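Here the complex is missing a single protein chain, while all its other protein chains stay put.
Let's turn to subunit A:
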Amino acid sequence: MSGFFKSSIGRKYAMALSAFFLMFFLLQHFAINILSVFSPDAFNEASHFMGTFWAVQYVLQPVLIFGVIYHFVMGFILEARNRSARVKTYAKNNGAANSSWMSRNMIYSGLAILAFLVLHFIDFWIPEINTKFIDGDMTGLLSNGEGFRYYEELVHKFENPLRVGAYVIAFIFLSLHLMHGFSSAFQSAGASSMRKEKLQLFAKVYSISIPLGFIFIALFHHFNH
């Protein structure tokens, strides 16, 4: 396997693998977040489990961080290499005649998602790491000790309409990214065209419903509290 990941196809496989992991993570993230709409208690319990269970914190979380960084860094490296493969561009190019806008602009939807991740990390991840590992508070309880803090923190974040607006826009870009990225990952991994139609239908359902679900959660908490 020496040199596999340095080759163009090896890098395609690596991008696809990191994409599969991130898409699975997104599904799991959504499954927990949607609980906040139906049951604050269930959301608190799930969040506390994810935030304190050792395998999630010390195994899956580092893998996730690596997956996110790898996907972005390799995305930029491949984009730079691809741009260098055509030094002189066309005076007239009709890209819309043969490919989707989403497929031609993955770098821009990816950059929008990266900007969102910075905001998201500042909003949730950094305060969470600060509380648990700097302050050493692993209880997950509110400062007055009356129940878990996760639901309260979530609701508080979605009070600001500007933040909600930024989240909505970011999830629209996430949807655009997934509309091409989902089926593209399977194609890169060598999926046969025999399964392509079913796969593309599933890709459409996933890439629209999951971001739409996240938008619903943000709007639900904004307008209900």
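Basically, contacts are C-beta pairs under 8 Å (C-beta built on N, C-alpha and C of every residue); 3 or more make two chains touch, one makes a residue touch a chain; residues count from 1.
We adopt the following convention: contacts and distances are computed from a predicted model.
Matching "ABC transporter permease", "(2Fe-2S)-binding protein", "Anti-sigma factor antagonist" or "Fumarate reductase iron-sulfur subunit" against the UniProt entry of the left-out chain gives the name "Fumarate reductase iron-sulfur subunit". When the missing chain is restored to the complex, the residue among A:50, A:111 or A:191 that touches it is A:191. When the missing chain is restored to the complex, the residue among A:52, A:82 or A:160 that touches it is A:82. In the complete assembly, the contact with the undisplayed chain comes from A:99, out of A:99, A:160 or A:209.
In the full complex, subunit A makes contact with the omitted chain through residues 1, 4, 7-13, 78, 81-95, 97-100, 103-104, 106, 180, 183-184, 187-193.
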